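In what follows, a structure is listed as structure tokens, so that the remarks can point back to it.
Omission of a single protein chain aside, the complex is shown with its protein chains in their original locations.
Right after this comes subunit A.
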Amino acid sequence: MAGAGGDMQWCLSQAKGSLDDDVTEADIISTLEFNHTGELLATGDKGGRIVIFQQEIENKRQPQYRSEYNVYSTFQSHEPEFDYLKSLEIEEKINKIRWIPQKNAAHFLLSTNDKTIKLWKISERDKRPEGYNLKEEDGRYRDPSTVTSLRVPVFRPMDLMVEASPRKVFANAHTYHINSVSVNSDNETYLSADDLRINLWHLEITDRSFNIVDIKPANMEELTEVITAAEFHPHQCNTFVYSSSKGTIRMCDMRASALCDKHSKMFEEPEDPSNRSFFSEIISSISDVKFSHSGRYMMTRDYLSVKIWDLNMESKPVETYQVHEYLRSKLCSLYENDCIFDKFECCWNGNDSMVMTGSYNNFFRMFDRDHRWDVTLEASRENSKPFQVIKPRKVCAGGKRKKDEISVDSLDFNKKILHTAWHPQDSIIVVATTNNLYIFQDKMN
């Protein structure tokens, strides 16, 4: 892994997607996930499709190699449905994709929309049988009277074909909208979380799931808090966390009881009184929670900041990074245009030394934890030529705007980067704008 973040020089490696400014709703990327080796990158979109890209590495032996991601497989994961009882449409938008650690030649992933989780098998076929005794090559059966000799089919190489097939469908377990899926380190179970409940599944069993968290009040009018994200600990198979719309994270131990309504730890930072406003609760709502690869820390994203928590300290985070503090004075407008409800995600790099998250105007932010360094970069075709190092951007909060700075009022709030991903081993990052995918690589690889 490369050295300090300050040494990194990110270049645009590839940009995928339509060049149009006109965005087709169905093409909007809704989730992004590398597999465990980083060889495969899965994207889900609002139209219910999944596109998997595969890394192809040129000149790997040379110190500065370039890797390219090309389409490996495309398939329709979820279709729109209609809930007749509630008279409501169930969107086919893919909310989350999570890869299952690989056990054999095939790849497995879980994909989910608001209500249904599916296990997909993606496998390669590069051979096919030829020379059937009773069938022609095109599949038509031969007239039995013309069969005079016996021959056994032989496998011959063919063009690579990647097939995706649904192996399991986990349905009818969530009344509310699923926001998270997380595979357990035991590789046998996984959890799915909606606004009020978390269920535990076995990957092989579709007709049964166990409810492990339920925060639904007896009287729905008393509801003031919902679950926003949940994740299993990367190494301890009994531990998971879930975050809430009130800015709290609860850690639960499944050994303690069947229903984990009592948390074993609760992480919450007391509010800074000088920052209190009407919008304090809304901006404290946690949109994403991610354990570090080491399992020692977890990261949370709320509207304005990224916080790193030490799992041994519940009272406050060990690090807080401001993503776009200049928006604090604009919260009323952002409330009015609903931007304040945008759910930004965050991610760790492979060795947990850096974290990344998105912002508006197609900006995204990277923070180097060890060197206390941060940078704002932009994902745009106009401002980046392939293989050219992209320039850091700066937002001017007020007062005199310097050259090359952009003022807060010029920011485009429709260009938001909600999904980012960091290759688990290499210095490669992927950033999704509304309908485009940008892949950046560190030149000093």
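Throughout what follows, a residue touches a chain if its C-beta (ideal position, glycine included) is under 8 Å from a C-beta of that chain, and two chains touch if they have at least 3 such contacts; residues count from 1.
Heads up, the rule we're going with is that contacts and distances are computed from a predicted model.
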(request) Choose one: "V-type proton ATPase subunit", "Gem-associated protein 7", "Potassium channel subfamily K member 17" or "SERTA domain containing 2b". The correct choice is the protein name in UniProt for the chain not shown. (result) "SERTA domain containing 2b"
(request) Could you tell which one of A:Thr224, A:Ser294, A:Gln388 or A:Ser410 touches the chain left off the display? (result) A:Thr224
(request) Sort through A:Val51, A:Cys237 or A:Ile282 and give me the one touching the missing partner chain. (result) A:Ile282
(request) Mind listing the subunit A residues that contact the chain we can't see here? (result) 85-86, 88-91, 114, 175-177, 195-196, 220-221, 223-226, 228, 245, 273, 276-278, 281-282, 285, 329-330, 332-333, 335-336, 338, 341
